[in-house]
Structures are given as structure tokens and as C-alpha cells.
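Here the complex is missing a single protein chain, while all its other protein chains stay put.
Up next, chain A:
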């Protein structure tokens, strides 16, 4: 339990660093560390497949995408748009509203009944595969269509049509 509190503290600390660091590249690097702490959380929950997926896909691949997006933007200091204080205040108000809504909805959903797992090994790859290919087969196959549409969208957006030029 102590380990959980330590890791939770680390994740909150690094996610705050993501917000407060001035350099966007440092933000992304802190985000990688945040994801790493989330991986440790998954391992502590014995959700080992999710931990590995989080490690490989989020920490590896998606962070590369984030860095690429940063590089695609023009990050010269002189072209940095001015962030007025009004926008910052508006952002804080909006974030607080979201927090209040989330907390209120969680409270309205009733007493926080701790989820009691019937099978503590449900997060292992083998058991997850059994559930995925039996009970949740349809969402699994639909996710392939989601990936397909993402592929088509990326190609359409990023590839210029040679006929039009």
C-alpha cells in the first residue's frame, strides 16, 4: 500500500511538471515518465497485459507522435502566440467545472463500492485473450474497422493528391 502511495505521488508530481514546464519538449519527456508510473500502477493492479501495452504503445509510439507534432509546429520563441491572462483564467475555470462535474457524478453514482474481482488473474494475457475472443469479440472486430478508418484518414489528410497539383 505504501508503494502505491509513493507511485501515485510520483505520477501526480510528474503530471504537474508536464503542465508547468515552459519548454514543450520537456513537457513531452515528463509525460513519458508519467506514463511509466502509470505502467507501474497497472502492474500493481496485476493487469500485466495493460501494463505492457501502456509501456510499448503509449510510452514508445504515441510519445514519438507527440514529439513529431511538436516538431511540425513552429516553435520559435518569436512566433509563440501570446497567452493572455484571460485565457489562463478561463482555462482554470473550465478545468474546475470539469472537476466538479466528475466528482458530483461519481458521488451521484452511489457509494464507492470497491470492485471485488472474482478472479484476481483476470489481467493476465491468457485470461484476457479468452475474454476478448469470446465475450467481447464484436467490439474487437469493430476496433479493426476503427483502425482502418484511422489509416484512411491519416493517408487522406497527410498525402497530397498528385492530380490536383
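Methods note: a residue touches a chain if its C-beta (ideal position, glycine included) is under 8 Å from a C-beta of that chain, and two chains touch if they have at least 3 such contacts; residues count from 1.
Assume contacts and distances are computed from a predicted model.
Here one chain is missing from view; checked against "Raffinose/stachyose/melibiose transport system permease protein", "Glucose-6-phosphate 1-dehydrogenase", "DsrE family protein" or "NADH-quinone oxidoreductase subunit A", UniProt names that protein "NADH-quinone oxidoreductase subunit A".
Listed by residue number, the positions of chain A touching the unshown chain are 43-44, 46, 48-49, 52-53, 56-57, 61-62, 64-65, 68-69, 71-76, 121, 124-126, 128-130, 132-133, 137, 140-141, 143-145, 147-148, 150-152, 154-155, 158-159.
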